[in-house]
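This is the structure I want to talk about, given as structure tokens.
Only a single protein chain was left out; the remaining protein chains are all shown in position.
== chain A ==
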């Protein structure tokens, strides 16, 4: 057994440059592998879900008057189904409008109180302002209203939302947020998150999307005060479980924005484009300035006005799928006014009002007023007409909502009481 060698490295750097080259190579490879994985994880699924979530035609419902008139009503048949979101944000004209009209999830109006409100629903105060999609990609951010017109084009702290040197905004990354732009404080209130940093959230439940929205938005720095690389502030809205205290908080709570009603989201609902009964809007005078629809001059007409679509057989229907029949238009009016199938027509509801049988509309007293504004793309929805009708006659009050939660609570408690005794 010979003595053991105890020589130590002398005047030498601990690592050889060759070893360093090997390690840097491995690091680069690992980074490239991560990027490749990341890209695979992000893009493919997002594009796929965008394609599948773009049905042929989706009626648009208008609860805020659209001011911008698109330059052309001409419809393009060549709408490519393979467009990805980043290309979509560069679309122009009617294609844009069509594309974006399809993309938003639109709440129905609350005409009765859903079951299990306290268990299955979220509630939050809807900011008053312009509903829009905010898309960040390739180092820029674009906000578009529902008719596709660009509201702002700006740098933001959203992922891929500004050109900054650190290169973190890789070409593959992008975000799509469902927002309301609030003029007064120049803030984008994010009410839903559709894609984040390349990850699609279309197929996620509202519960997950809201969790994601709250953690991610804050992390990104998008909620910070505006700066050179971040022109507008973003903000999440406080979302509550729709139990008694949550509903009360949403209704009365102080928020930095003007409220325009309350929005109710079913926790288990995916982001579904177009009208959905899994998101509901409700309002009264306490939480909205715009409870009763105004006319073009901003005045409340003495009689409720509705927009209906004229069909082949003179039927007047709503924008719902399937459409709800409101009546038939006289042949003379059609001939006299030169109306065609598909025209959107404005009516007042006369003193006869709406009458129901078995919870279904039986008869409506319609008075023809004329063609609707050219900017309108769709007729009113059944729930909107009904909500407006109820507002004028027997509104659904906040107390009704609270009461329905209470009675649900009572029902829930009863069996457990029995168990306690037993």
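What we mean here is this: a contact is a pair of C-beta atoms (placed from the backbone, for glycine too) under 8 Å apart; a residue touches a chain by one contact, two chains touch by 3 or more; residues count from 1.
By definition in this document, contacts and distances are computed from a predicted model.
Participant: Suppose you had to identify the omitted chain by its UniProt name; would it be "Cell cycle control protein 50A", "Translation initiation factor eIF2B subunit epsilon", "Importin subunit beta-1-like" or "Nuclear pore complex protein Nup85"?
Facilitator: Missing chain, per its UniProt entry: "Importin subunit beta-1-like".
Participant: Quick one: which of A:140, A:205 or A:373 touches the chain that's been left out?
Facilitator: Here the residue in touch with the unshown chain is A:205.
Participant: So which of A:41, A:116, A:163 or A:374 would be touching the chain we can't see?
Facilitator: For the chain that is not drawn, the touching residue is A:41.
Participant: Against the chain that's been left off, what residues of chain A make contact? List them.
Facilitator: Within chain A, the residues that touch the unshown chain are 1, 3-4, 6-8, 10-11, 13, 16-18, 21-22, 24-26, 28-29, 32-33, 36-37, 40-41, 44-45, 48, 199, 201, 203-205, 208, 212, 268, 270.
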